[in-house]
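One chain of protein is taken out of this complex; the other chains stay put.
Coming up: chain A.
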């Protein structure tokens, strides 16, 4: 299970890094979303992967750690808000500048006449 889990997190991270390095805002937002999934999964695994156990000390021999679950919950909430914000921002940039290029070279030339 650990191997499968690690491969999943690794693949997600690799894909997200690839997408974030694109030059357009839409792939970047998708990449950021995937990165936050990967991070959430990774955080979840820091309490060690234990199946079918309660997060209560003394309830069984092998309890699972409740703290990473709480951390993931917080991270999901924050990540969700951030994703929403970055989507709105990307849409506004597309609307106002007329291009979703993150570094618009035509724009850079007009920089002096701002």
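We take it that contacts are C-beta pairs under 8 Å (C-beta built on N, C-alpha and C of every residue); 3 or more make two chains touch, one makes a residue touch a chain; residues count from 1.
To be clear about the criterion, contacts and distances are computed from a predicted model.
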item: "Cbb3-type cytochrome oxidase assembly protein CcoS", "Monovalent cation/H+ antiporter subunit D", "Signal transduction histidine kinase" or "ABC transporter ATP-binding protein" - which is the UniProt name of the missing chain; value: "Monovalent cation/H+ antiporter subunit D"
item: Full-complex contact with the absent chain, from A:8, A:63 or A:86; value: A:86
item: Chain not shown, touching residues in chain A; value: 20, 25, 28, 32, 35-36, 38-39, 42-43, 45-48, 67-68, 71, 74-75, 78, 81-82, 85-86, 89-90, 92-93, 96-97, 102, 104, 107, 111-112, 114
